[in-house]
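Missing here is one protein chain; the remaining ones are kept as they sit in the complex.
Which chain is which? They are A, B and C, in the order written, and residues in each are numbered from 1.
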């Protein structure tokens, strides 16, 4: 297995949903920087379950304990390790999963890859729960970025058929970003909360789940961050964002819409503005040649519907070798998109700090 | 700069469009394997310019010379280096670019990042030309994959407003794949060639360019390839594919369409078929938890329109510090999508061999 | 900072001597393998302080708690994280070190590098204490190696002026290896224990410390492990072994003695023995071209005397900017060589498993 990311800032995530604990080691952080622990906890609270009707009723304390790398609130320069104990697990809910892989989960592929030795309870290392240490890491990284003027915020761009507004790609309002990155149901247009919640509730009532899209903006990047080819910003951010379970697509700037554009429309004209070079539009999402151009970096990630649904599903029984029907019990979000917002922000924070 | 990819198979691409030569070092190839050089050249010919009305009239020999790593046609196990000499360059076409960055190109970001020292002629290291060594590397990797039963083929899913058919996600016809991966204008539905060429020609006539989407399928993968989180197949393939200039989005399986689905629709039911576990649908694109599930791996990449267009464009003059208008001369494809098809296949081949 | 090692088996060590805890994340272990926890603890006990007159009286429980990567005694394939809580610390012993760097310690260099923010108590991340998680990692790796027939054992080749016998380089006795790797004062020639202990005691009495050499043998390696140039076995093992504090030299086979040899003496002649290719001598230490040749792999590491000595030492006062005299209190081994033996074995185990 490999759950590490980065070269300058190295993240190593560990843990299984129903093991003793989960956590992260962050290597490469600058000595002497102060970390606001409350701000870290605030980010983790946005991801924590049970805070919202759209989320699973399982409650986690999810309070991380820092074992190393900080003295008081100051980074020592040594690798920072934070651990979250696992409590409140109900493993008996997962009994029949041992033989019957849940559709759209990693159960079957992990079973084959790890020859049945992986810890399937709660999805094991593939659980959405291990995004908690990723949010921790991202919350640390984002504080360091903010001191360099770099801000990150994301919002629910879509749940099912209900869409939020999108960021203005040439000018993202700082106070909007602040509001979004403090919210547990992040929307540009607050009027969309009710219909989105209705969409989720409808899926829940139907013993079903629903997917969505998250849009993320990064502002304040200097020109010149990112490397050519395989270490360009798109690839680096994509690798981090695809590390978040349930992400199945990513696009930068106008993304897939560029396919239907002409160059004269897609190309972002340069212009001087107050002595700085800006672009009049931002179809490239703030990235040219893999390198930041100083405009807002904007990307969207597609989130598939929660795979665990209450209605019966067709699967196989790996012990009997026969087709089977699975009914999943346990506590599952009908829609993980709201809780995934801070996770996407965290992945972006880690990727960008690593490139700077 | 960093133009390297991979851990088990390491690719290091070098070269600038108008330097002495471009090439690639491939480390980690298995000793003793035979490489069909003609098959490699056939792949490179698909990418080579000047073979098609949609492509730039610049002709390149583009014949790679292998400096090391092969004795006759046999891999020695040592790093394989292949070099392509640069000839037929017309650097004078790029004179005014030194001061006026081309919109949607890397000119401006590279100028800032490399403090004006980068070789801007032809885009330098950011040129589409350095996808030639990537195709070389991919052509070697794909031969090794084919011997393990893994096949890769892509096609033009869209140019502008004209769409090809899509792959049947649960069963990709091997003879179709063979036809596609030998074509220089790869389409599932050959009837779409004429309207697509008309779309390109219309853009060309309008001194403009047009974008598109490439869809790629990988079949024959065993269950269990890929690692969790950041080294999952989505992230690994994305990093390689975003290494290809002009790619601005990637989606796996149903991708962004998953956002509008319910779980009951998106989840791919498992079923036994001839003793093997298969899925009845393939919305996940053959990847669960970052790991291959044995079904066809399918992804689509969004390609932006060629940035270099003949019509005048707004830009800045970095020497005078004033706004300016740029007219790009030189030879440029009005649509690079057809030539990008073998490049996307190559990126996929490198990424997948690296994970196996 | 960077305290990570490896590519296939990735080790990430974290912790500071007087922080909340220390530990290690091990990524890349094979799913399904059983780990003998008692055997792991036995290795950790060899390194633990307070078991021997040569060691510091500080007692540590040093019992690692596995947070992830194991279910029962079986590796799940997910990253294994083991944590050791820090207890029994006496930080007040380190008060004056904040201003006065201890000679031959990392205090001064870490102070400059981390701008005074590093945790100096007990040496912080540079403490010999963080070799405990390395021994944990090595103990896991060595069990996996043993199942492939690879054995590792080291002994105290020298303390001060007293030397043990050396391994027979062409044939290392398996029962000797077993005895050594279970001992807390590992010697080939047990008669040397008394004079070595006397050497240590003499240093201790003189408020001084003493260094030594550790010799390590690895048997059962197949031919062909290791890569050319920078990933040869010498370099890979050296990088791991220099990760152990106090190591200042390493040599393979005859090592520095080769400098005084002629080729006719140094070259190890090949010969068939029972159908296998062996060498008659083993001056190369079992490594040719960076690759194992099937003979015992043998190396020696030089260990400097414990830097912390009780007698007054000249240093500087970084606060007053004046020369000063330092008297180190606290608990310190007059000789760490015996306790370093399992650490060197652990470093070798990690390096070799990573290459296989």
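Here, a contact is a pair of C-beta atoms (placed from the backbone, for glycine too) under 8 Å apart; a residue touches a chain by one contact, two chains touch by 3 or more.
Predicted, not measured: the structure shown is a model, and the values here were computed from it.
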item	value
Left-out chain, listing which of the shown chains it touches	A, B, C
Residue in contact with the excluded chain [from B:22, B:246, B:284 or B:298]	B:22
Absent chain, residues of subunit A that touch it	7, 78, 228
Chain not shown, touching residues in subunit C	1-5, 11, 13, 101, 103-106, 108-110, 112-113, 125-126, 130, 158-161, 203, 206, 208-213, 223-224, 226-232, 234-236, 238-243, 245, 247-256, 258-272, 275, 277, 279-280, 283-285, 288-293, 300, 302-309, 311, 313-316, 318, 321-323
Touch residues of subunit B, complete complex, unshown partner	1-4, 10, 12-16, 19-23, 25, 27-28, 31-32, 65-69, 71, 74-81, 83, 110, 113-119, 124-125
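The working rule: only the chains that are shown with their structure count from here on.
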item	value
Intercentroid distance (Cα basis), subunit C paired with subunit B, Å	46
Distance between the centres, which are taken as Cα means, of subunit B and subunit A, whole angstrom	27
For subunit A, residues that touch 2 or more chains besides their own	1-4, 13, 110, 113, 125
